[in-house]
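Please read through the structure below; I'll follow up with questions.
Let's look at chain A:
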Amino acid sequence: MGPWLKALIFPGFLFLMLVFLMVFYVERKILADAHLRTGPYYVGRWGLLQTLADVFKLLQKEFIIQRRANKLLFSLIPFVAFLMVAILVAFIPFSSSSFIVSTSFDLLIALAIVTSMPPIFFYAGWASKSKYSFIGGLRVVNQMISGEIPLWLSALAAAVFYGTLNHIEIVQDSSWLSFIVLLPAFLIFITATLIVTDRPPFDIPEAEQEVVYGFLTEFGGFNYMILVLSKLIELFGLYGLAVTLFLGGFKGPILPGIVWFLLKIFALYMFTFVVRASTPRIRMDQLLKFCWKALTPLALLNLAFIIFIKMIFA
Partner candidate 1 sequence: MLEEIKEKVQSEFGFQSEPYDTNMLLIHGNREKIKDLLEFLKRSGFNYPHTVSVVDWTPKGKDFEVNYIIENIQEKKFVIVRVTLPENDLTVPSVCDIFPSLQPHEREAWEMFGVEFVGNPRLEVMLLPEWAEGTFPLRKSYDFKKHRKEKK
Partner candidate 2 sequence: MELGSAFKLPVEATKKVIRVAKALLEPKATEIWWDKEIRREYHYRGKHVIKAELCIGCSLCARACPVNCIEMVPTGVKKPRAVPKVRANECIFCGLCEDACPVKPEKAIKLTDTYTMYVEPGTWDNLAKFVFEPENLQEAIEKAKKMEEMIERKKQEALKKKQKAEKQKKGEE
């Protein structure tokens, strides 16, 4: 397949759509299991088409822009957000051959894109000119910036350990030893991912009970769908990054690489959903303390540890 076809079909657009649908479905089903409920049941076999039905419902909805809102930004932001995260996914190797782009600065670019997300979400909140959205936008900046430092530091640990920024090379270099050595970095990375993508228990910007739906409050219909989609794909991309860096990517016996990759991602998702079902949301000041007083020093220590290991073995 040529790169264009790839960008459109396999690790590209259509694949992302499918992932989006499946992630929503799986999230609902697993949450329902934790609640001892059934979950989606009627639409399609085992309710598989429920999310598709929801998407079509959202597509039918009216395109509402609030009167006071900044119309250009308001309608542009969702697409910009989606484009950004789609670029993030382009750098992730799903198997030894299925990736869209591969450069020698893969990791750097991916992290740079993640870092540039907060202003976009902030603008989404600011452009809607709603109190709740505005507070949500402020919160999202606050939270993502404090989460990105540990994210960078732990990803940097992996980069230092492997000595390269290319994802394919990183995957090929990985082994059981690298998994064990990078385990603390992995845990920090996952926690930071939850913070950056504001998943529960760190869903402070979207806290329903406080600020309705954060910066998503005023969005509806198609705009809303794209924005939620981009948030989901961001999580997917970051988990892809985690699998690539720490869990050995597409490596695995018997089954093809892509299956191994998706299985690993599924395990991470499982973890996310169960966390969502069991851990209450924490407060903003507590999160900031946690990030700056615990997570960042830990990440720094971990980086020092990795450098130390590297010095011994090199």
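Throughout what follows, a residue touches a chain if its C-beta (ideal position, glycine included) is under 8 Å from a C-beta of that chain, and two chains touch if they have at least 3 such contacts; residues count from 1.
Regarding selection, all candidates are chains of the complex that A comes from, given by their letters.
None of the values given here were measured: they were computed from a predicted structure.
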*Can you tell which one of 1 or 2 makes contact with chain A in this complex?*
2
*Of all residues in chain A, which touch candidate 2 in the complex?*
30, 33-38, 191, 201, 271, 274-275, 277-279, 286, 289-290, 293-294
